[in-house]
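This is the structure I want to talk about, given as structure tokens.
Every protein chain but one is kept in place in this view of the complex.
Here is chain A:
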Amino acid sequence: MSISTTTLSDRPGDPGRSDILAVAREQVLERGEGLTREQVLEVLQLPDESLDDLLALAHDVRMRWCGPEVEVEGIISLKTGGCPEDCHFCSQSGLFASPVRSAWLDVPMLVEAAKQTAKTGATEFCIVAAVRGPDERLMGQVAAGVAAIKDAVDINVACSLGMLTPDQVTRLAEMGVHRYNHNLETARSYFPNVVTTHTWEERWETLRLVREAGMEVCCGGIVGMGETLEQRAEFAAQLAELTPDEVPLNFLNPRPGTPFGDLEQMSGPDALRTVAAYRLAMPRTVLRFAGGREITLGDLGARQGLLGGINAVIVGNYLTTLGRPAEADIDLLGELQMPIKALNETL
């Protein structure tokens, strides 16, 4: 990894730190080379007064290397709750006193949700299950659901079913699942503070298998879980090393009953700095606004994010919580003159 060429003081907020913006402009905007871990840290340490300039640069980078299109996605929980894992942010773990109860969705409801999602112009529909990894019952349900959706709706189907075996990866690819989501969630060094029932390396192995099978790799995480800025920068570099096709960026929404239920929400400026920093680390990826943006950034956040490096959104609700009305995001894209990515561009 190269070291930043800027000369900086160690004091956060030092005006000298804005030099990183000049470096990023030449390195990322002009040459398309993402920022290193050390450079991302400098960006994350920029003072609030530099935020507008940072967001503008991240937007320029996104427009230059990705274009104006925005990828729109809907997500659905096929199997909710009762998960044996202990991801400390998650209300669907069966190990915590969360109010979320187990539920299964049937195939007709899955197809109806995909139809409604497609009506918004979305090109992506992601089927999610709260599991360590899929068992045969779940694989069967996914196979039936994917086939039924493909028969009824013109939309790309993605899945997020936890850790996979090589055989399961092959079967999902054969079903026509075009993208697989498996978040690393946080920096490798912080992961043991977030999950103890499996390892960061196990997740990485699933991602490797997914790529080998020819599916697109979707991998992101959650920021604001108590990680340091250094670890937030570390995570950006680790994601960049993975070169995922898509990075969903979530902001912790502290869930009642979970170990992280009493953590403070991260501030809006910190969230926006993270968006921009991750764009500068990964200039060509699909960077998706995901869960927690409503409570962290409010209604203005969607606009600021889309003008600060984001080029994909989850519309409507999330897995167990509610989002902004889909129409609000679609109307905003029209207002910002950002076309929704068409299906034929994603195939």
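By our rule, a contact is a pair of C-beta atoms (placed from the backbone, for glycine too) under 8 Å apart; a residue touches a chain by one contact, two chains touch by 3 or more; residues count from 1.
Keep this in mind: contacts and distances are computed from a predicted model.
Chemist: Going by UniProt, what is the name of the one chain that was not included in the view, given "Periplasmic aromatic aldehyde oxidoreductase, FAD binding subunit YagS", "Ferrous iron transport protein A", "Sulfate ABC transporter permease subunit CysW" or "Biotin synthase auxiliary protein"?
Modeler: Its UniProt record gives the name "Biotin synthase auxiliary protein".
Chemist: Which of A:32, A:68 or A:99 touches the chain that is not shown?
Modeler: With A:32, A:68 or A:99 as choices, the missing chain is touched by A:99.
Chemist: Could you please point out the chain A residues that touch the chain left off the display?
Modeler: 74-77, 80, 97, 99-103, 105, 109, 112-113, 116-117, 256-257, 294-295, 315-323, 326
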